[in-house]
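Only a single protein chain was left out; the remaining protein chains are all shown in position.
Coming up: chain A.
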Amino acid sequence: MDNIQSKKLLNHYSAWKYIVLIVTIIVMLFSALPTWYGENAAVQVGAKAGLNLTPIELRDKLTAQGIEVKRIEVKQHGEDKGQTLIVLNDDSEQTLVKTLVSSMVTEPKELTLALVSAAPSWLQNLGFEPIKLGLDLRGGVQFLLDVDVQPVYQAQADALVESLRQFLREQQIRGASVRIDNTRDDAALQIAIALTDAAQADNSARATVRQFIQQSYPTWQLTNADNGLVIKLSQDEQSKLRNLTVQQNLQIMRSRIEELGITEALVQRQGEHRIRIELPGVQDPAAAKNVIGATASLAFFEVKESGSVNAQVLKDKSGNPVYVARSPVLGGDHIVDARANIGEMGMAEVNIHLDRIGGQKMSEFSRANIGKPMATSYSEYSRDEQGKAKQTQEIISVATIQSQLGDRFRITGAGTYQEAQQLALLLRAGSMTAPVTIVEERTIGPTLGAENIQNGFAALGLGMGITLLFMALWYRRLGWVANVALISNMVILFGLLALIPGAVLTLPGIAGLVLTVGMAVDTNVLIFERIKDKLKEGRSFALAIDTGFDSAFSTIFDANFTTMITAVVLYSIGNGPIQGFALTLGLGLLTSMFTGIFASRALINLVYGRDARRHVRV
């Protein structure tokens, strides 16, 4: 019944449409609200930090240093039980407070810089959070790192060349020379095996080499050349190696950044071989650079009896001392590759591949030490605040040598598969085959960030004010509809930006918002102009509204679609701030269609839907 009736009715929206509209706007309003309150800088003191002060004592101590504290929270339950949160009044004092508090705790590592929503707790309990701000609005340091994959390919090629030469010697194939072809420009190396005429004549030489490579190095591709064979890493293997290398560097960077104690830090891959690191709140790039630029290395040690004099003591992960020989058997620079695997017995293991010299050393050492343990250490060189190099060294595994080892061997007993993967990662990291360089660095001061926010929102406010005033004056009767639509458009847009995971508001993003304000009214203008036309043709107001909306729709769609194309292209090709612009531009188009067509129709239907007058002036 209802259905049939509503079809006959002109300008009628059923109740559920109004419910959808109202619920959407209310939810978006709640989602947008926390952004209005903003965020406060805070210092987070972990439960394990060993802080022996009550919140009141802590506040008094900080006030004595001239620091105003907004509030101090101690979490009583949940995951972070015992965690203390010091929320500050002045954002710029964050680092200062961290240094002050670190002298009051036993484990300064447990201190982290954080940002907490300043919204009232009932709003936070609903799960709504403020919009994430980009570095250009918040201030901080941004790095772009380039991972050089070439040396990884080089190491692989070197290992192959060495073992090929050895193979040729063992098989007594004469007249064959192996060399790496460096003349080519492209990323991957190729190895050329040149055969003399005598060797050419003997077909078996070529076949033997072929068979050897196919069996032992299946990841390399063989092609016949005029005077011998050419071997190249397969495309598949190249991208696999590149991915592994970049991932390994990502992991290393993440764990290093963790030590800096910034909860909001972002470490992500960009493109094929780049890593983007964003450190909001950090003002001194030098400190961050030292951490990022640290180099890691790895070594294998002979394990001595505990208490032995002729030994050095290193700690393992749980802090137990391990006595090892003063000089290592082998350094990590001899490791070509390390990968985790599930072995024959279903146990996790790590397969290690050494270069030739490393293989010889390991073979000699292991022959003499079968049944004895061998330790693997991981050390990291980094620079402290004074720029002095400091080394941290740790034993990551102790394993028993089962038999004589060559250039390929495996370590078992590393624990679960995940742990084996972790070890393989560290081992590859230890070889540090891929040098990382900082190719881009940007620092935005906190005052400049705050200034950018202020300028951006001032422009947004002014632009919005002018537009609202203009629309109200120009389309007197319908102007208020456009204005309500525009305001709800902004509410929905802000709400969406806060809701969408990964959405970041940048300065160009604010520019996109301002542009959206100007263009969003276009939808309403197009409709209103059509309604005016229809009124001129002598229709009643209600009928003009109906046909006006219908005839404007395809035009609105066409006009918005092209801008949407550029927004999508910008988002997929651009980076950082530009993506922020594309995001607000694209979202703004969608929300302006929603409010301009749906919300304003709902309003007009309600107020003018039954208006049968003719010659109405709009």
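To be clear about the criterion, a contact is a pair of C-beta atoms (placed from the backbone, for glycine too) under 8 Å apart; a residue touches a chain by one contact, two chains touch by 3 or more; residues count from 1.
In the analysis below, contacts and distances are computed from a predicted model.
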item	value
From "Heme exporter protein C", "Acyl carrier protein", "2-oxoglutarate oxidoreductase subunit KorB" or "Protein-export membrane protein SecF", the hidden chain's UniProt protein name	"Protein-export membrane protein SecF"
Selected residue (touches chain absent from view) among A:A155, A:I277, A:A299 or A:V514	A:V514
Identified contact with the non-displayed chain, of A:D90, A:E129, A:D146 or A:D611	A:D146
Residues from chain A at the interface with the omitted partner, ascending	136, 144, 146, 285, 438-445, 447-448, 451-452, 455-456, 458-460, 462-464, 466-467, 470-471, 474, 507-508, 511, 514-515, 517-519, 521-522, 525-526, 529, 533, 554-555, 558-567, 569-570, 573-575, 577-578, 581-582, 585
